[in-house]
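Questions regarding the structure given below will be posed in turn.
Presenting chain A:
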Amino acid sequence: MITLGHYLVVSGMLFALGLAGVIARRNIIIVYMCLEMMLSAANLALVGFSRYHLVNGLPDYTAQSLVFFTITVAAAEVAVGLAIIVALFRTKQSVDVESVTKLQG
Partner candidate 1 sequence: MSVLEIIIALPLLAALAVWLGAPARAASLGATFVNLALVLYATVQYAAKPAGLAFTNARVVLENPAISFAVGADGVSLILVLLTSLVMLAAVWQIEDRPNIFYISSLLIGGGAMGAFLTTDVFFIYAFHELALIPTFLMIALHGRADAAQRKAVAWKATIYLGAGSLVLLAGLAWLVLEFSGGSKLTFDLEALRNQAQLTPLPAAKQAQIFFVLLLGFGTLVSLFPFHSWAAPAYATAPTPVAMLHSGVLKKFGLYGLIRIALPLLPQGAQVEWVQNALLLMLLGNILVMGLVTIHANRLDDTLANSSVMHMGYIFLGLAAGTEIALKGAVLLMFAHGVSIALLFGLCGRMRNQLGTLEYNKLGGLATHAPAFTVLFAFGAFASIGLPGLANFAGEVMVFAGSFTEFKAGELSNLHWTVILALWGVVMSAVYMLRAYRNIFHGSANTGLFMTDPVFSQRLPFILLAATLLITGCCPWLLLNLMKSAL
Partner candidate 2 sequence: MPPLLFYLLALITLGFGFMVVTGRNPVSCALSLAACFVGLAALFLSLDAYFIGVIQILVYAGAVMVLFLFIIMLLDIKAEEGRKLSFAPIISGVLVAVLLVMQIITVVSSSAIANKSSTNTPLALTESAGKIGRAAALPTITNDLKEGTLPDAKLIGFTLFDQYGFHLQVVGLLLLVGTIGVVVLSKRERSSAP
């Protein structure tokens, strides 16, 4: 019997997975992928909630439209982010997080 709980746990695991990746990986592009994963995990939670929060018998579409926005925003973020990463690569010839440690203290 699959309950909302299952979905939430899956989304949570995905979220945690993403977080772990963000923390552990050194390749900025992969870090960025992990970030996207986290966003999608959030989406999963949202959709799950919206499905089981019925407004007069139908899923709550306000939540789903938020998901829609999230995806769009994520796309935009990816665009900008990748642009920045490219710029970084151009100057530093590397996408390693360890290549940006000048600013500190």
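The candidates were selected such that all candidates are chains of the complex that A comes from, given by their letters.
Keep this in mind: contacts are C-beta pairs under 8 Å (C-beta built on N, C-alpha and C of every residue); 3 or more make two chains touch, one makes a residue touch a chain; residues count from 1.
From a predicted model like this one, the values you see are computed outputs, not experimental measurements.
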Chain touching chain A (counting every copy) in this complex, out of 1 or 2: 2
What does chain A use to touch candidate 2 in their complex? 1-10, 12-27, 29-30, 32-34, 36-37, 40, 43-44, 47-52, 54, 56-59, 61-62, 64-65, 67-69, 71-80, 82-87, 89, 95
